[in-house]
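Below is the structure I would like to discuss, written out as structure tokens.
Right, subunit A next:
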Amino acid sequence: MRSLLFIMSVFLYVGATAKTIHVGANRTYKNIRAAVDAALAGDTVLVDAGMYKEKNLVIKKSIVLKGINQPVLDGEKKYEIISIMADGTVVEGFRIIHSGISSMEDLSGIKVYDSKNVLIKNNVLEDTFFGIYIQNGLSCTIENNQLTANGKEEQQSGNGIHCWKCDSMRIIANKVTGHRDGIYFEFVKNSIIWRNTSTKNIRYGLHFMFSNDDMYVSNIFSNNGSGVSVMFSNRIKMFSNYFEENWGDASHGILLKEISDGYMQGNHFNKNTSAIFMEGGNRIYMTYNTFENNGWALKIQASCLDVVLEHNNFSGNTFDVGTNGSLVQNTFNNNYWDKYEGYDLNKDKIGDVPYRPVSMYSMIVEKYPPAMILFRSFITSLLDKTEKILPSLTPENLKDNAPLMKKAF
Partner candidate 1 sequence: MIIASNVTKQFGKLKALDNVSTTCNKGECIALIGPNGSGKTTLIKSILGMVVPDSGFITFKDKNILHHWQYRDEIGYMPQIGRYPDNMTIGQVLEMMKDIRNKKAILDEDLINSFSLQNLLNKRMRTLSGGTTQKVSAALAFLFNPSVLILDEPTAGLDPVASEILKEKIIAEKEKGKLVLITSHILSELDDLVTRIIYMQEGKLIFHKSIEALREDTGEEKLSKAIARVMTK
Partner candidate 2 sequence: MKKIVKYVITDILRNKIVLVYTLFLLVSSFSVFSLEDNSSKGLLSLLNIILIVVPLVSIIFSSIYVYNSAEFIELLVSQPLKRKTIWLSLFTGLSTSLSIAFFIGAGIPVLIYQANMIGFTMILIGLLLSIIFVAIAMLATVKTRDKAKGIGAAIMLWLYFSLLFDGLVLFLLFQFADYPMEKPMIAISAFNPIDLSRILILLQLDVSAMMGYTGAVFKDFFGTYAGIIFSFAILVLWIVLPVWYAARKFNTKDL
């Protein structure tokens, strides 16, 4: 009871003293820097529409910085535009353009240094080197921002949303395009990436390293240079994401490298060169995913262990599964494969003969990549047919023992 009273009194105190400072051409404060200097922790700075060139705007106290009708903050291609160094800061409603470019300092549109509970919301970022950069953040929320860059080369372009050494982040409903990596996570844990759209970035739609216990849900990753890359991370959960049109020489829907205890459910993979490329994966469970019209649905290297695929739909893929070794310790069960030619005598909707998703030709290509020259030639289809009748080269135990006759869902 006493503590409740204390909280209420604090609330009242803050409410009573917090003030609102206006910035604008017709206001006392003509520029934001002066208003921020004048503000105290807990104050709100409201910025009218207009063009503001503030060089590097540093926020060192916990204030709410809010734009009305999207005032423009121009970094003149020289500066980091907003630097946040205080807990609980809010930046909302700005159009932030033209940050500097520097490979030494990672100049950003908005950069958060060692802070918690920061909220960055409803901003539009254009032509920034890095977009929103969180360094050592805790419980920060990045929501509903639009980030657009026109990067052409990897070196000349930074990441859209970049989180480094963070915990409990919420990345929600942002749209990122034209950056090097759309969303970048390194050493980030317990965080969620939800409803973001990351398209047409130069390298990865999502780049994810050394980040454990994260979850990403209902995001769309499409048309990125190399798709999505998730590496060296444990206990990652991925639900209902769309991986689409990552179509190129070295493209993947998603690259999974050294991932343990992952869980993937309800994701859609459509028109990727290879939908999933997995290397060194352990204990990954994939279920209710849809693989459609990919070059390879699944490239699973022999270094993967205990990967389980159940109730997934595979249709229209050129190759269902590719692998480079003969020893396979992964499990396929109850998946639907459109190339399955077996029968179901007892009408239990499960095929009576196993399905072997690895074709002989895909084995050959894996070993001798130039053999791709024979793609769609008569001899390769002949080899595949022979191999189906008399399996010899394809891994003996890479098979779905109980393939479904109809789509799993």
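General remarks:
Please note the rule applied: a contact is a pair of C-beta atoms (placed from the backbone, for glycine too) under 8 Å apart; a residue touches a chain by one contact, two chains touch by 3 or more; residues count from 1.
Picked so that all candidates are chains of the complex that A comes from, given by their letters.
From a predicted model like this one, the values you see are computed outputs, not experimental measurements.
Candidates 1 or 2 all come from the same complex, and the one touching subunit A there is 2.
Listed in rising order, the residues of subunit A touching candidate 2 in the complex are 247-251, 273, 295-296, 316, 318, 364, 367-382.
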